[in-house]
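Structure in structure tokens, see below.
Here the complex is missing one protein chain, while the rest keep their positions.
Now for chain A:
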Amino acid sequence: MNAVSESWACAALVGLDGPALGRLMPMHLYLCPEGRVRHAGPTVERLAGGNLCGRPFAEVVTLRRPRAAADMAGLLALAGLPLKLTLAAEPVLSLKGLVVALPDGEGALLNLSMGISLLDAVGKFDLTLHDFAPTDLAAELLYLTEAKSAVTGELRRLAQRLNGARVSAEEKAATDILTGLGNRRRLEATLKQFLGQGRPFALMHMDLDYFKQINDTHGHAVGDVVLCEVAERLTDECRVQDVVTRVGGDEFVILAVDIVDPLRLEKIAQRLISRLENPIQVEGIDCRISASIGLSVFTRHSAPDPARLMREADMALYESKGAGRARVTVYIPPEPPAGGDPG
């Protein structure tokens, strides 16, 4: 700092008239030594609801932070500090402020700003750009707020569309195109879900009998119709909470929720088989099939291991196939003490 500016630092520098002060600081309060408003900026008068001249500052503004001040001594003790205050006329609108003492005990200049409450104030008082000093960043803050909400809105809509696409892609990926049943992916996901929930259920592995002959004799088109009819009958026989999936050419897996009693399961399986044994009419051809079924059971006491459940149902199915066609076998776990290693 050179000598000239140092001497200026102590002297009063500018004398401004009211309108000029108002343009520079539209939210100022120029206070006389007694603490009355000598001049107020146009915007603060708009917010405070009229002419403020002559009124004690404590009737116009309420100091909140760092502490309240009711007289000039209290106010000037806060000179230079960041202030938080409200207008008595607008107690919910939080303002920022700064007070400085004027030279020679001439009073004080208190300048106010809206800070973040700008958004509320603009709406409430229908402020225009002319209510702010052009040097104020109010317009930029409003601009950014609107730009941000426009962009966020676009992003939210994009996220919703993408999520919709994801859900439908996952649904497609887990669906067997021919029959509309779930596929192996659906089976694995549902198994994991049931095991995670600890929900008891039976896993019914079904393999169609005599289906290969239909395919070989009448062609794949007829075979496909038969598979669709099988899917329909199985869905029809099962409850809504059960999950019917097609996991291979003529292989189906059904997860039957909350049923673990071997006798009851055997009955259900027999009913499914006899339903499938009803001839299926395709273009005048009488297609006769049957099915072999192997079952495994998950209870709260079993280890939640999907591979083991599938393996046990496979073993039971293998036994059914070995015993002839149209059989049902429920896998019975070996007794732990006498049976040795179950693996």
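The rule we apply is simple: a residue touches a chain if its C-beta (ideal position, glycine included) is under 8 Å from a C-beta of that chain, and two chains touch if they have at least 3 such contacts; residues count from 1.
One rule holds for everything that comes next: contacts and distances are computed from a predicted model.
The complex includes a chain that is not drawn, and of the options "ABC transporter", "Phosphate transport system permease protein", "FAD-dependent pyridine nucleotide-disulfide oxidoreductase" or "Heme-NO-binding protein" the UniProt name matching it is "Heme-NO-binding protein".
The hidden chain makes contact, of the residues A:70, A:116 or A:150, with A:150. Only one of A:122, A:203 or A:310 touches the absent chain when the whole complex is considered: A:122.
Only one of A:24, A:58, A:142 or A:195 touches the absent chain when the whole complex is considered: A:142. Summarising the interface, chain A meets the missing chain with residues 119, 122-123, 126-130, 139-140, 142-151, 154-155, 158, 161.
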